[in-house]
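One protein chain omitted, others in place.
Residue numbering begins at 1 within each chain, and the chains themselves are lettered A, B and C in the order written.
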Amino acid sequence: MTDAEEAIAQAAAAYSNWGRWGADDVLGTLNFVSDAKRVQSATLVRRGACFSLAQRFDTDGPQKGWRRRTNPVHTMTDTGADAALGTQGFPHGFGGADDVIAMPLQCSTQWDGLGHIFDHGKAWNGRPAERTVTSDGDLVTGIETIADRMVGRGVLLDVGRVIGTDGELPDGFAITEEHLTATATAHDVEISTGDIVCVRTGQLARARRDGWGDYAGGPAPGLSFTTAGWLHRTEIAAIATDTWGFEVRPNEFDGAFQPLHQVAIPNMGLFIGEMWDFEALAADCATDGAYEFFLAAPPLPITGAVGSPVNPIAIK
Amino acid sequence: MTDAEEAIAQAAAAYSNWGRWGADDVLGTLNFVSDAKRVQSATLVRRGACFSLAQRFDTDGPQKGWRRRTNPVHTMTDTGADAALGTQGFPHGFGGADDVIAMPLQCSTQWDGLGHIFDHGKAWNGRPAERTVTSDGDLVTGIETIADRMVGRGVLLDVGRVIGTDGELPDGFAITEEHLTATATAHDVEISTGDIVCVRTGQLARARRDGWGDYAGGPAPGLSFTTAGWLHRTEIAAIATDTWGFEVRPNEFDGAFQPLHQVAIPNMGLFIGEMWDFEALAADCATDGAYEFFLAAPPLPITGAVGSPVNPIAIK
Amino acid sequence: MTDAEEAIAQAAAAYSNWGRWGADDVLGTLNFVSDAKRVQSATLVRRGACFSLAQRFDTDGPQKGWRRRTNPVHTMTDTGADAALGTQGFPHGFGGADDVIAMPLQCSTQWDGLGHIFDHGKAWNGRPAERTVTSDGDLVTGIETIADRMVGRGVLLDVGRVIGTDGELPDGFAITEEHLTATATAHDVEISTGDIVCVRTGQLARARRDGWGDYAGGPAPGLSFTTAGWLHRTEIAAIATDTWGFEVRPNEFDGAFQPLHQVAIPNMGLFIGEMWDFEALAADCATDGAYEFFLAAPPLPITGAVGSPVNPIAIK
Partner (left out) sequence: MTDAEEAIAQAAAAYSNWGRWGADDVLGTLNFVSDAKRVQSATLVRRGACFSLAQRFDTDGPQKGWRRRTNPVHTMTDTGADAALGTQGFPHGFGGADDVIAMPLQCSTQWDGLGHIFDHGKAWNGRPAERTVTSDGDLVTGIETIADRMVGRGVLLDVGRVIGTDGELPDGFAITEEHLTATATAHDVEISTGDIVCVRTGQLARARRDGWGDYAGGPAPGLSFTTAGWLHRTEIAAIATDTWGFEVRPNEFDGAFQPLHQVAIPNMGLFIGEMWDFEALAADCATDGAYEFFLAAPPLPITGAVGSPVNPIAIK
């Protein structure tokens, strides 16, 4: 493909969900998750095995400062050392530790909120970007609006294992609809309306083995721009990957920047998870052959945030 | 009661769980949650109704600076205004918003980790406080160690509604074992091993109506020191309240500071949730009479943290 | 006065310095400080007595969260407790302490940069606000552009002592040109081109005695809107007060917000210091009768900042 702007415009027109759930909608594709879907997803809890799909939030993360995205800085305001030395001023042998954190909301495992990306000055549902996300935050689609929504059926598509070599796709590998379909077939699982789809590329396993390198923003396997139709047609509620940016990097157009985000977030209203850790879950799925599970991935309801750190929990 | 230190020492001796799960244990009372318990709890998802039990994380919260606990400061590093004005430097009409946060980990709805409180220089399981929680954080029982654990059966004990007036207990009201038992009976629900018990006092409803006042640290209804035996005997996995500090304030001893914490966290290894929001859930429970539910309350796995903000999700 | 917008427009037209120092100017009234002025100001160092004009930066400051302005949060990343306990991992008895801070740049003693205030969408020198200060900061007049400039002759006008009662002006007291002139006469000091004028109202002394109350944003003594002509005509380089907001509050117009700022910063290019502490200096000046001094008040060169914390040093 050669003309990013034209391709984006065509995809945006073809796959737009603007107005689909009314002019006031703030939930986007989370509208696809019904109460019945949640009840059905709970029946997937068969063994009671839990998996955290979050990376650790710490100072040794992948961030290098681009767009002021640093790794989290966690500091203590009280410690056990002070407590043991008796300098805290509490009575009757009481001691305490307390702590604070400073971090970009997108520094590690996270959800992109609907206010995270704009297309030609428009946010989700066609709202003017400048009236939606100001310096005061996202006044309309802040992540707190989905505080009680991110629960349902999760499906792991381990594309790295099915299509890749030694369980990993190489950087720059564009995952197409055919790859997604072939993986689902290999897993004997079907994608249905309201699913939260987890796409494992294997890049995180590689970064753990070889060092972070350019994990945060550099070349990576990821979804091809051509999957926009699949993302729309399947009526999934959300999609998450084990990479920094969900879509393939370098992007498939010259001089482009995250064109699939531009279609998916402001035009489709699709929720995207990034930097998730599927390693333990994928190993378990490979063992028992069950690639569907109950998934609870509640964002922190930070008022006006355009994204949120998250500890997604998969239960089988 | 008059002598806090002696009372604490007696309760610590009577209700200690040190060594119960081995010398290396970091899970404390979360050991009570079995896989079978999680499978059973999933069967409580009957209607697919979801409730977020988190307060909003924002600058208008209750914190007043005590122990450097401020409200969260959320700021934008990119906004829709810049995007709409075309000053972001991205190609093909792409625009983005990004944000950062600085906050105490205990500023709003949270879990206390096992490294949060010490008793006479000892942390959970008898470890020396100064070797457990240094300026580098909790080196042993950091909240990341329970990343995949905080899932199970939740039970709401709406003590405010059953025992209080107009659904609220007054500040300074000490909730005893008898109150807890009477509430469970009124709800026709039983507490069992591995439960996450949610105690509603109604104080949050009052603060919402009347203003924060001294919600953060001032007088409050809460558990009596005398409930230590009940907390131990019931083998619950965790307990959470809609108040700042879980136990009654002022504390029941002269010159004391959070004596029940001192027994519960370092000696029992009990996980405590604070500043939870049970309002919507409690209204629903009062309507349908079902006070048990599936609960997923995963902390952010911040390496070495002695607590974590959380968005607990209850599903009925 | 009744019509703020009209009054501001008239004052802006009358006292504008746009273009006075060329289209590319970023220094505003700091252009009034010549090298000769600095040499002359150094001759005012007669006794070698130094005065810090900064309040302490700490958690017990006056901020209450308005516009997300909190007090500074200072936390340790290493402490002497850890060092004494030998848990830091350094060789040969070495130990260290380290710390971090999170703070609004205008939380305590500070300089307003030229990008801090806009008038009808225009920044200093007529620049479009949206091209000058984006989410990336002040791209043109960031405080780093005056890193080596804020040095010269300081003059204290202790209006509180000369005009007030017991050294203090009451909240809401509007300081007029007549008050400023009378104070200078009483001090036997003249204001000249390039001076940094320090106006003491006594409000800080009152806040220290009575508690912060609404020091941050509430009623305060301060400069009358009518002093705009004096600020312009005297060709001063900067002006600082011991109050939160420099000008009188409540403002002198109905429904107005900081109208003198709106004239002074974007239209005059005047640098304004706020929350300075003149107490020790004023006592000294009252004793020796010398109200002029050498003043070094260098901002931290934070790239793109619209203000800076500062520790101004007066030397007599």
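A few points about this structure:
Throughout what follows, a contact is a pair of C-beta atoms (placed from the backbone, for glycine too) under 8 Å apart; a residue touches a chain by one contact, two chains touch by 3 or more.
Remember, it's a predicted structure, so these values are computed and weren't measured experimentally.
Within the whole complex, the absent chain has one touching residue among C:F32, C:Y215 or C:F294, and that is C:F294. When the omitted chain is restored, the residue from B:L27, B:L44 or B:A84 that touches it is B:A84. In the full complex, the hidden chain is touched by chain C at residues 4-5, 8, 34-39, 42-43, 45-52, 54-59, 67-69, 72, 74-81, 83-86, 90-106, 115-121, 123, 128-138, 144, 147-149, 151, 253, 255-259, 261-262, 294, 296, 298-307, 309-313, 315.
Mapped onto chain B, contacts with the missing chain fall at residues 73, 75-77, 79, 81-82, 84-85, 87, 100, 102, 135. On the side of chain A, the interface with the absent chain consists of residues 59-60, 65, 68, 70-71, 73-79, 81-82, 85, 87, 102, 130-131, 134-136, using the contact rule stated above.
Throughout what follows, only the chains that are shown with their structure count from here on.
Judged by shared residue numbers over all numbers used at their interface, chain A and chain C contact each other through mostly the same positions, with over half in common. Computed from the mean C-alpha positions, the centre of chain A lies at a distance of 26 Å from the centre of chain B.
Residue positions of chain C touching 2 or more other chains, listed in rising order: 73, 75-77, 79, 81-82, 85, 87, 102, 135.
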